[in-house]
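I am attaching a structure below and will ask some questions about it afterwards.
Removed from the display is one protein chain of the complex; every other protein chain stays in position.
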Amino acid sequence: MLVVMNKGATPAEVEAVVGAIVEKGYEARPIPGGERVAICVLHNEGPVDASKFSHMPGVKDTIPVTRPYKLVSRESQAWDTVIDVGGVRIGNGHLIVMAGPCAIESELQALTIARIVKKSGAQVFRGGAFKPRTSPYAFQGLGEEGLKILAKVREETGMPVVTEAIDHEVFDMVEEYADIIQIGARNMQNFSLLRRAGKARKPVLLKRGMAATIDEWLMAAEYLMEGGNYQVILCERGVRTFAHHSRNTLDLSAIPVVRQESHLPIIVDPSHAAGRRDQVIPLSRAAVAVGCHGLMVEVHHAPETALSDGPQSLYPAQFDDLVKQIGPIFGVYKMSTNGCRENRAACVRA
Amino acid sequence: MLVVMNKGATPAEVEAVVGAIVEKGYEARPIPGGERVAICVLHNEGPVDASKFSHMPGVKDTIPVTRPYKLVSRESQAWDTVIDVGGVRIGNGHLIVMAGPCAIESELQALTIARIVKKSGAQVFRGGAFKPRTSPYAFQGLGEEGLKILAKVREETGMPVVTEAIDHEVFDMVEEYADIIQIGARNMQNFSLLRRAGKARKPVLLKRGMAATIDEWLMAAEYLMEGGNYQVILCERGVRTFAHHSRNTLDLSAIPVVRQESHLPIIVDPSHAAGRRDQVIPLSRAAVAVGCHGLMVEVHHAPETALSDGPQSLYPAQFDDLVKQIGPIFGVYKMSTNGCRENRAACVRA
Amino acid sequence: MLVVMNKGATPAEVEAVVGAIVEKGYEARPIPGGERVAICVLHNEGPVDASKFSHMPGVKDTIPVTRPYKLVSRESQAWDTVIDVGGVRIGNGHLIVMAGPCAIESELQALTIARIVKKSGAQVFRGGAFKPRTSPYAFQGLGEEGLKILAKVREETGMPVVTEAIDHEVFDMVEEYADIIQIGARNMQNFSLLRRAGKARKPVLLKRGMAATIDEWLMAAEYLMEGGNYQVILCERGVRTFAHHSRNTLDLSAIPVVRQESHLPIIVDPSHAAGRRDQVIPLSRAAVAVGCHGLMVEVHHAPETALSDGPQSLYPAQFDDLVKQIGPIFGVYKMSTNGCRENRAACVRA
Partner (left out) sequence: MLVVMNKGATPAEVEAVVGAIVEKGYEARPIPGGERVAICVLHNEGPVDASKFSHMPGVKDTIPVTRPYKLVSRESQAWDTVIDVGGVRIGNGHLIVMAGPCAIESELQALTIARIVKKSGAQVFRGGAFKPRTSPYAFQGLGEEGLKILAKVREETGMPVVTEAIDHEVFDMVEEYADIIQIGARNMQNFSLLRRAGKARKPVLLKRGMAATIDEWLMAAEYLMEGGNYQVILCERGVRTFAHHSRNTLDLSAIPVVRQESHLPIIVDPSHAAGRRDQVIPLSRAAVAVGCHGLMVEVHHAPETALSDGPQSLYPAQFDDLVKQIGPIFGVYKMSTNGCRENRAACVRA
């Protein structure tokens, strides 16, 4: 950390800050500049709490230098994490497609859609049994009944299933049935849920919060890893901005940044980002082109009758188009990044 | 709801939408316009799910008309809710000041600060026993030990206490010790926690989420009321924007909007909004002037040693200034709104 | 437009609104709903000014139905506009690459970079002669000297050139030298400049403002077309959000929306969006995959010595990689959208 002093800070004020730094067990190194003094904090393990010094007389600002996360960081693991879910591999060099309805509505609905998406090329089946809803009056999902249907889908199609654990209470149940446990955007900083998921023996899909910075998102992943669960998949699903032509603004620049900062696989959910069916295919192409490890897409055989999020669900023929389109784009991506000039992280991965 | 058809929608497409509306049990009334047809959905109780119609051929857009919330709405209760907490009244005509440290650190710390803030005029003591922290490596609060200290503070000073229940697991414990149970910004859409709080027999202080619209916030309050808990206090604490001179951007226009839409009391937390001590007093004055029902402020007798959020905690002398300043401003506010010309809601309240 | 009345609005209040609508020359059609009355405004040509009615007693809200723009709208022209600049075609079915330095620094610099980017496949040369700078103390560009260098680049390489006209004063000069005149993001709502550009005989590249909605952006384009200039190219360059891992958040969902709403070509500037070199190639791939008509990219033969925006300029070898990568992705895009199932607009274009 760097402590920047005011222009007219007195030597006594500088001394006091140095003393406070030393007292915390760090080393302090003052840098007398042309206009003002800055003091470097050294020999700290991990980040320094700025609040210890920012209040002191003569201090203008404190500037952090070290990243706050550790286990998720590429500095702690240079190679890409690859997660194996029932033979399906997620991460470095693989492109995963997860697809299915927003909510499980019935066995017939789930199986119908599962067969459709599998035929088109999906490798993981998605579907909500517990739905977080803004309104207490809205459909909240089938609950355990939905989980049982998911198990049946896996049995019949062979596809692993991903579904959301919306709270601590249902976590055990979800962990029992699901192959991948989803933590939703609204729960990204539900630390109690993160601690529970850190103890799970199943991979966790961690969605980015609606207004989360990348640092906060990676810190949420750090909760999972710190708890012992190293099978973490990140999922970008759009952030809230002033723009309203899509439900959220899909932040694709997060993908190269996360891939540079972290070794964890990162996928994209274009359906929740867009909130509108007609943006899902273009955004899916873009997500694969930018370099994500996969997609999570909502598909429904009859969106007009869907119990939730019908307007953003693809028709089966559209999903088939989508899968056909992203394959060659992923091919271009893989070939193109072999040369390693894109950035250093890419070279590390090669 | 209004279903807007495309310019060139065919009569058959209009017919199909009308049919779908009728099939849902509503009445459909088509409005042939100059350029395009629009169809009104009538006789619905509560909001209509747009997804039923927005996908149909020829449909351009669907436009909701009814508000999604009911029990929190001023349409369902015209007068202001007033909540009594151990003799302290929160709501219409009263100005409440809640103050205390970010986190309870020790009995000595809590009692020292409690005596200071009580002397200056605080009516409710605040202090975190369980702290939601971005980093798993940061101080997480004293837990039940902290709650016991809060009980002792209440015993010694007579002030009711407010503290956060960060998850379902600790809710029972918090409900036992606290006079007001806080739901934090990160948990505003933790629906499981909201359902639990809806069953609590204590008032709930519901903070606005970092990127929550007012509709979403009121819907979260609707979860509490729908569960049976009518003692809900709303708390504005800033939203996340591109601006970085304060930690969050305090959205004071939310106060008149919420007071017009809802009968619930609404207070302001300037400390978490600003994240910097030097903005807290100005923002407190502004919050009272805009018409809130109270403040929640962080105060520490020695902020430089605070275990969390020291930089935003007021010194005791500053808090004393703050209380002295807001009193006369609240007087101006009360007098000024007696005339009722500000808006209709003010007249309802008179 | 739809005027929504309060729940308890009186018949007299409804009458008064109907009277006011009729007085403006429109037709009013009241829709008595279950809970409240709504009144449709019909037979208006273009949008109705909501402020005429929103103030009236008993009115809760006014809801616009018609889009505010006309000439830019796909409703007024179903096929894609294609612009020919010295034999280079921009729009439907073509992928244009504009490249060059942020600022023209010298003839040698400009020619060096021009030869490099042409060799890699750029079709248009970009370079600023007049630079809008946040600080009055920063390098402001070479001015007319820079324009002359651009003319020389065109002469030697055959590439058309695009450069920014930062104000009315220099517009004549820029129009004389440039093949495409750029209007920068900060000037998107400089209506005086837009009016001048509407009279220009050269194509205009209109960047999206930092916090502009798509409606505002298309309305700015409407200024150009209303003035008589139908050669308008839109350019997405990122919007300002809370996120700070890139300089701006590139909003790729804007591309399918603009392509559906408007017939104008739309390109993407990944360099200014990212502000960091290492995001430029991934975002370029994504922009082409999402369906834009081209890219505008900053390239410098020696970014470390660049007078402005060095950190976001690609090295020559990186630009060469970029062009190689986007070609096949554009191929996938073109092939994939032939099937027309993506959305209706795509079918119109086919």
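General observations
In this document, chain identifiers A, B and C correspond to the written order of the chains, with residue numbering beginning at 1 in each.
Everything that follows uses one rule, which is that a residue touches a chain if its C-beta (ideal position, glycine included) is under 8 Å from a C-beta of that chain, and two chains touch if they have at least 3 such contacts.
Computed from a predicted model, the values in this text were never measured in an experiment.
Which of B:N6, B:N92 or B:Q325 touches the hidden chain is settled by the complete complex: it is B:Q325.
The chain not shown here is touched by just one of B:M1, B:A99 or B:A211, and that residue is B:A211. In the complete complex, the residue from B:T10, B:S76, B:Q260 or B:T305 that touches the missing chain is B:Q260.
Residues 46, 50-52, 54-56, 68, 132-137, 166-169, 186-187, 189-193, 210-211, 216, 219, 222-223, 226-227, 240, 277, 303-304, 306, 308-311 are the ones on subunit C that touch the missing chain. Although one chain is not displayed, subunit A still touches it through residues 2, 4, 7, 29, 31-36, 38, 40, 42-45, 61, 63, 65-66, 75, 240-242, 244. Remark: the residues of subunit B touching the chain excluded from display are 211, 213-214, 239, 241-246, 249-257, 260, 273-274, 278-279, 281-283, 285-291, 315, 317-318, 321, 324-325, 328-329, 332-333, 336, 339, 341-343.
Going forward, only the chains that are shown with their structure count from here on.
Of all chains displayed, A has the C-alpha centre closest to the centre of the whole protein C-alpha set.
Taking shared numbers over all numbers used, the subunit A to subunit B interface scores over half, which places it in the same class.
Centre-to-centre, using mean CA coordinates, subunit A is 30 Å away from subunit C.
With each centre defined as the average position of its C-alpha atoms, the distance from subunit B to subunit C rounds to 38 Å. Counting partners per residue, subunit A has 211 as the residues that reach two or more other chains.
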